[in-house]
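What follows is chain A.
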Amino acid sequence: MTGVLLAFVGAALAVITTGIGSAVAVGMVGECAAGVVTEDPDKFGQTLLLQALPGTQGIYGLLTGFLIMQKVGIIGGNLVELSLYQGLYILAAALPITVVGYLSTIAQSKATAAGVAMIAKRPEELGKAIVYAVMVETYAVLALLASILLLFGITL
Partner candidate 1 sequence: MDIKVNPTRMELNQLKARHEVAVRGHKLLKDKRDELVRQFLERIRKNKELREQIEKELSAAMARFLLARAVMSAEVLEEALMYPTAKMSLEVDRQNIMSIYAPKLSFKQEASVEGGEDNIYPYGFVDTSAELDASIETMAGIMPKLMELAELEKAIQLLADEIEKTRRRANALEYVMIPRMEETIRYITMKLDEDERAALTRLMKIKDIVRAKV
Partner candidate 2 sequence: MPVKGAEYAYAVGRIRVLETRLLDEGRLDRMVESSSVDEAFKILGETEYAHMMAEVESVYDFEEILQAELERIHLLMQEINPQAHLTDLISLKYDFHNLKVLLKGKYLKETGGAMDDLLLPMGTIPLEDLQALIFDEEFQEDDYELPEEVCRAVEEIAEEFEASGDPQLIDLSLDRTLYEMLVGRAKELKSTVLEELFVREVDLTNIKTFLRVKRMGRDRRFLRRTMLPHGRLPVDLFSDLLDEPLEALAESLEKSQYADLADVLVREWQEKGNVTGFEKLADNMLIDHLRQVKYTTLGLEPLLGYLYAKETEIKNIRIILVGKVNGLPMDEIKERLRNVYV
């Protein structure tokens, strides 16, 4: 059963770290946005859009978690027996999104907060602010991709 335990740890880590990262980031951007809206309530829509951006990594983490759960058969209801190595494979496959997901969120939160500050001055440049923030997203997506490919590559 150690294999299953390791797979669980992998799924949990993917969900936990990216979740924490996203929560922190969305919270911080939210604070910044609240500051802007205090002085200029019309900016609510635009800042909300930006606030949502660093939230995606949490979803990626959850997605990875789900895939692992499906792999080990929790969702289907019949747990697959895993050897130690198979468990380790799954844990390793979860690592890219676990680490990159977290760090990219933190990085993205900064870019997004800067974007919010930019919106405060130039509301017409919302698109550009989003592009800057989304550039960081790329690496989270790449990590997610790696994680998924790795997961699919494991044969049970």
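The set was built so that all candidates are chains of the complex that A comes from, given by their letters.
We take it that contacts are C-beta pairs under 8 Å (C-beta built on N, C-alpha and C of every residue); 3 or more make two chains touch, one makes a residue touch a chain; residues count from 1.
Owing to the predicted nature of the structure, the values given are computational and were not obtained by experimental measurement.
Student: With reference to the defined contact criterion, which of 1 or 2 touches chain A in this complex?
Tutor: Result for chain A: touching candidate is 2.
Student: For the complex, which residues does chain A have touching candidate 2?
Tutor: Going through chain A, the ones touching candidate 2 are 21, 24-25, 28-29, 31-40, 43, 106, 109-110, 113-114, 116-118, 120-121.
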